[in-house]
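One structure follows; several queries about it will come next.
Every protein chain but one is kept in place in this view of the complex.
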């Protein structure tokens, strides 16, 4: 069974379209990371998935049921999913009363509330804080208690909004370890947002990328404000650099964007003695290479002067064979269908 | 001439020692990045360097002169250095009045104020915003105007606190480009803090690492809360994993930290058929490889279960020869003097 | 200064001797102020809470009107209620003029907007995340409202304390609607204002000491409530 099915979901804040998702399915018992830059809509998506914010348009179905967004039918559904905010707040009472809030709302007995709260606090290593005032904890401690408070609700889905942002360095690894353990939990799906690709890679089994409110290719960084010119029938201008592309692009004035599919960038080590840029090739410098689920993620500096960051997704074999090491100068080409040009908003 | 000389500088906030620097020299005309995790003292150091916060203890000298921290002698020195805050605030007036504030304070003529302000706004591409109310700009626009406002002071030193934090994605590359251009400026030193190693690598010519208020080895991540046990005379326990070390460590209870020198970690590709861990070796997985000034930075997952992130600094040749690619399982050893054990605070 | 010192000494003696006239005036003042505050709070706190947590058309306008009503001068309220309660007035037949009930009526009109407006402000200051947190943890609409109310408790207590401090120290309404009738509607403020140059100066000073003590005590309570409140956020 799928956990969530989103169809043509949009969230509009005044003039800003914060979220614009054509179709998104999340399977049950998944451990999924939600990636994207600041302002890309991660938090808005989490609020929709937590059934806290009805989308402006579109249909959401949760655990096979279409969500009607009427308060009466919503409550039982909402009790199956818990969101932990980016900077969680604590009710101004003790830690244990915070953690037992969920069971209390569900009408559980006092003894059950206490038992489950202590159990969950123990899981995050905060049992000895049970009787402390909750609003005096540090950022990292608050995050851990907030996770315990969410777990005490016994949710089928746990949503975490940037769980390690604003957490001190000592608690960061503790929180990551808790999430790692939760990700292998049976009978609970987990979805967390992060801006840290390494964290996503280590903790999650799958990933979603957001860029400007839309689902994006797994390297949303490759999106540039661009003037696109039809010149020689074949060229696109990005950040004043020429990049080859197959079909002649349409002509737009400023305000348009160019996205480059990271899977369609080829990277070649500089051939010996062949240092000058060849026709149709771009010179670039390798900055970073990291592991992606079944690919290698290569971050390239393709600009003239501190210029344009490009992300390519390559096969491990290609990287090994080419002996590409960060710091290397390389040459890149784009496949004919690598470029996607977005019209400026009307 | 050195720009700054700090000797035994400490900044204390109540019980917290936010900054504790034994010795730091910054050369003139440098372009330097200041790295370190949240709460490591980056902002506090910038405030000291901007001559805005006298250290609790220690001596600062600026452009050859010892700083006395008396308001009278401080003002002429402070007029040579400008700090751009992490989230800069704008005075509630027009953009151009904000930018001409520095020249105005220096008693420049109105026509000069206006000319220099427009010039600086032009440099950051915000000239057409001159007459807008400054406190209604977006985060990225505010950052650009704040840089223009700082430049209008004609400083010898420009300090930027996380200049791309809180900046929308479109403006991020613009701000980076501005910083890149400023870094190649003659007669102006630039120091910026960032938590993005790629940004530091691309924009700066040198780097400073801070960890818990102290200057740190160039990979401060290798610092773990640890129980260190004298066991077999040779072992240290980190995060419940055993790591070899040469000299028998002292015994501390909880609260101590272990740092591992990233230059003293050796990484070996798994020998064929020799997959089990050998004596004195640790198994790890390569997560990320990136370029560091004259080294390659390798991020390793050395934990059992989503465990311990280790950073190693290797030579490019070693990486190439070993054909290490992210995703690989590798084995690592530590040099006998790789571990440094910090006593818990008294 | 000698005169002031002498009056203070005599007033202290009067306070110590448990003068029945003095303490009856204090009793009337406290009773009237307490009843006014209770009525205004019983209506104003739910009203303010409702305005703060509900979204409805014209909400901004309602809050502006509420804030504007804060400026109602006591003498204007007094005059308005007088016109209603006087023999020629619409409610003249009730015979309430120059009774404690008349003072309470005017004072409730005075502080109801205070209690409501400060409740709106206290509840609005509560971070949106409290609502979201309660909801995501499975609270229904009433439980969510209660969680928000609970977080705003110090602000709301502060509103009630401020309202009590305001009515205990006001004079316009008490004078115009109570009429300073000895042993019936004479309050601390009316006695002080009207009797001081009729040979009752020592009584006035003694009442002044008590009124000052009550006012300062309310203010200190208010600062404690706000301080506690501020610390919590």
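First chain written, first letter: the chains are A, B and C, and each begins at residue 1.
Going forward, a residue touches a chain if its C-beta (ideal position, glycine included) is under 8 Å from a C-beta of that chain, and two chains touch if they have at least 3 such contacts.
None of the values given here were measured: they were computed from a predicted structure.
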Neighbouring shown chains of the undisplayed chain, as defined at the top: B, C
Residue, one of B:92, B:109 or B:270, that touches the chain absent here: B:92
Per the touch definition above, residue among C:102, C:134 or C:204 touching the missing chain: C:204
Identified contact with the non-displayed chain, of B:6, B:33, B:83 or B:338: B:83
Positions on chain C contacted by the hidden chain, ascending: 1-4, 7, 64, 67-68, 70-76, 78-80, 82-84, 86, 88-90, 165, 168-169, 171-172, 175-176, 188-189, 192-193, 196, 204-205, 208, 211-212, 215-216, 218-220, 223
Residue ranges of chain B at the interface with the undisplayed chain: 47, 50, 52, 71, 75, 78-79, 81-83, 85, 87-89, 91-92, 101-102, 105-106, 135, 149-150, 153
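Definition applied: only the chains that are shown with their structure count from here on.
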Chain whose Cα centroid lies at the greatest distance from that of chain B: C
Chains most often in contact, by C-beta pairs: A-B
Geometric centre distance via CA averages, chain B-chain A, whole Å: 25
Inter-chain centre distance, chain B versus chain C - centres from mean C-alpha coordinates, in Å: 56
